[in-house]
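Structure record follows, encoded as structure tokens.
With one protein chain held back, the other chains of the complex are shown just where they sit.
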Amino acid sequence: MSERALSSALVPLVIVIPLAWAVLCLLRPRHRPTLLLWPGLALWLIASGMLWQHTASGGLALHLLGAWTEPLGMSLRTDGLASTMCLVTSLVASACGAYRLLTPLGDEPSESQRWFWPLFFMLGAALNVIWLAGDLFNMYVGLELLGLSSVGLVAISGREQALSAALRYLLAALLGSLAYLLGVALLYAAYGTLALSTLAGTISADSITYVALALITMGLCLKTALFPLHGWLPPAHGVALTPVSAMLSALVVKASFVMLLRIWIGLGVGIITPAFAQSIGVLGAGAILWGGWQALHHADLKSLVAHSTVAQIGYLFVALPLLMSGAAPGLAWDGLMLQITSHAFAKSAMFLSSGTLIVAVSSGRVESLHGVTRHMPLALFAFGLAGVSLMGLPPSGGFSAKWLLLHSALAGGEWHWVVVLLGGGLLTAGYVFRVFRASFVADADHRFDKTPLGWDVIALLLAGASILLGLASTPVLSVMRIGAPLAGLVR
Amino acid sequence: MSRELWFALIGALLFALALGAFLSHTHLLRRLLAFNIMGSGSFLLLVGLSQDMRGPDPVPQALVLTGIVVAVASTALALILLRRWFAATGSTTLPEDSAE
Amino acid sequence: MRHMLTLVFDMLLGAGMLVAAFGALWSRDLFRAVVLFVVFGLLVAIAWIRLQAPDVALAEAAIGAGLTGALLLDAIGHLRRGAREAGASTANVPSADACE
Partner (left out) sequence: MTHTRRTMAALLSTGVAAALAVAIFDRRAPVTNLAVQVRTALPASGVEHPVTAVLLQFRSYDTLLEIAVLLVAAIIALALRDAHAPQGSQPNPALPTRTPVLSSVVRLLMPVMIVTAVYLLWAGAYQPGGAFQAGAVLAALGVVWRVSGRRLPHSLLTRWRHALLIAGFAMFLVMASAMLLFARPLLAWPPSGAKYVIVAIESVLTISIAAALLALFIDAPDTPSSGVAQPREHP
């Protein structure tokens, strides 16, 4: 087999491997098929790593599915964003999977034990489908696969609140994807194609395009839980099993955002007017402030972290106007890319360490964390490191992301974004320190349950990755720029 | 107005009508009915508008087939969750909505 | 003449779809709403034939109207039985809502 052929087979592997493991886990629905799972996670990591390496050295690539060419057929597109997201997905998913494998099953309901893994791998496959998609309808199917497996993972934790959270999540997801689908229907009727690459060349600024774009944007904003459409997120992310919460917050909400980004950029700056982009940015600003404010006031630790996700999503949307109509779109792109990746690592670290703390003190409330400083230093340290990145303190990936966004805003003299970015940082500091303040209270009476050391190691690794992204942002960003249509964005 | 355009228009009206019902109702079963009608509306719009003045197009028809299967899977899943929620609490609305 | 007839048929079909959908979305009795939904599904299947999409018509009749309708009817029966067991006298949400 030639070198060229091997590399072209690499691209679909990141989808085939998780799908295959979903089937394998179904064939032997044991509670914990360890011998099956470790090789699966390892293979997935290796394939993603090689794919990233391939993109880093070889650049943009297309894998023609069924050997048919677009727009009749479909293809997998590996640009820098797609390959990096595949890599981040495999890293975060493996960490969450390993966390799950180290979890003592105890008295957890049996359905969450038996059926976790097939859904877990389906979720991973769906994410990779979306990162690699270049076709509007394919994105829809990927989004549905992602939505249903997420809802399933939320529901199987079995408790009553999980059911209502899952239902609410499902209804929001269904409404969001229908709005998206209707937009896609209009675009197909107007342009006769579903391939973004074909669409980009023929798009024109008429009213059907605008209506389609508005529907797509609304649907995807609902799916990404952009303020004020975020109501479904905190219950679902708060009630799920800890590794599930981590995957949902770190990866799943990004999928619909990346779709929106691809569609906006694909349609080009001529279609997305500055006012449109600005109004989306304003909602992002609302998310940063509202999510941060809510996180300051929630008694429940996982709710606090979930609201922090609402706020951090806001940064992604604030980056959009800077990207589409700002003076320095290159800086905004870099900042956006770093925000997506560093938040993935930081938020998964934060959820996993929160889960560890909750198990240790046998309570989900922030006030129950008394004395944690002394007894659970590693988990708290991981939480703190993740917090540093979310706040945007140097030298973390979150810092570089926010710094780049700040510079992009300053370049165009858009001071209002600067205020929002700084205010968001302050709010984040507020809720992270809230957890620390509770943990410093000495409480001799408190009992602490033992937690696996592996849990702390995993959370620390993820938190470390989010810091490392700040120190080594240059190589990552140079890959993520591959295939980014930055030239088209500069006016 | 051609036949295709007429059915596309009906599809658009169905979508809007059902959207209103989806947002107004709190009863989960009614919201599911609305979801399904919204789906049918967007499918009609897709095929009707794509085939207007162009004749039959197998691509949107295939998309609709896929969409129908996805819709029935989602509906069935929602019904299963609803039944369990009802069995656990005796309620057919979400807690946030019934509080109103 | 023939053209006129098909025109009238399409008009009536579209209007019928809107009426059935409206009934499915807003009728007070939930059982009746679901029955109207199944009728709606069958009308949509006819619309698919008019749009020269026989594949979709088959799928819509079998899945959209048939299976989804059966699922919804089954769920209603379930909700009603549940509400009866819970007792109508307790005057809480389920009995009032499920049988509405």
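Every chain is named by a letter (A, B and C) in the order it is written, and numbering of its residues begins at 1.
Operating definition for what follows: a residue touches a chain if its C-beta (ideal position, glycine included) is under 8 Å from a C-beta of that chain, and two chains touch if they have at least 3 such contacts.
The structure presented is a predicted model; accordingly, all values stated were derived computationally and were not measured.
Of the candidate positions A:Ser149, A:Ser368 or A:Ser473, contact with the hidden chain is made by A:Ser149.
Contact with the undisplayed chain is limited, among A:Ala95, A:Ala125, A:Cys221 or A:Met376, to A:Ala125. Where subunit A meets the missing chain, the touching residues are 1-2, 5, 8-9, 12-13, 15-16, 19-20, 22-23, 26-27, 29, 63-68, 71-74, 76, 109-112, 114-115, 118-119, 122, 125-126, 129, 137-138, 141-142, 144-145, 148-149, 151-152, 155-156, 158, 182, 186, 189-193, 198, 202, 206-208, 211-212, 214. Within subunit C, the residues in touch with the undisplayed chain are 54-55, 57-59, 62-63, 66-67, 70-71, 74-75, 78, 81-82, 85-87, 90, 92, 94. On the side of subunit B, the interface with the absent chain consists of residues 5, 8-9, 12-13, 15-17, 19-24, 26, 45, 49, 52-59, 61-63, 65-66, 68-70, 72-74, 76-77, 79-81, 83-84, 86-90, 100, using the contact rule stated above.
Heads up, the rule we're going with is that only the chains that are shown with their structure count from here on.
The interface with the greater number of C-beta contacts, when B-C is set against A-B, is B-C.
One simple way to say how far apart two chains are is to compare their mean CA positions; for subunit A and subunit C this gives 38 Å. Per-chain Cα centroids separate subunit B from subunit C by 11 Å. Per-chain CA centroids place subunit A at a distance of 27 Å from subunit B. Multi-chain contact residues, meaning those touching two or more other chains, occur in subunit B at positions 43, 82. Shared interface positions of subunit A, defined as residues touching 2 or more other chains, are absent.
Residue ranges on subunit A touching subunit B, taken from their complex, read 137, 141, 144, 148, 151-152, 155, 160, 163-164, 166-168, 170-171, 174-175, 178, 181-182, 184-186, 188-189, 192, 194, 231. Residues of subunit C touching subunit B in their complex: 6, 10-11, 14, 17-18, 21-22, 24-26, 30, 33-34, 37, 40-41, 44, 47-48, 50-53, 55-56, 59-60, 63-64, 67-68, 71-72, 75-76, 78-79, 82-83, 86, 92-94, 97-98, 100.
Contacts from subunit B toward subunit C in the complex involve residues 3-4, 6-7, 9-10, 13-14, 17-18, 21, 27, 29-30, 32-34, 36-37, 40, 43-44, 47-48, 51, 55-56, 61-62, 64-65, 68-69, 71-72, 75-76, 79, 82-83, 86-87, 90-93, 98.
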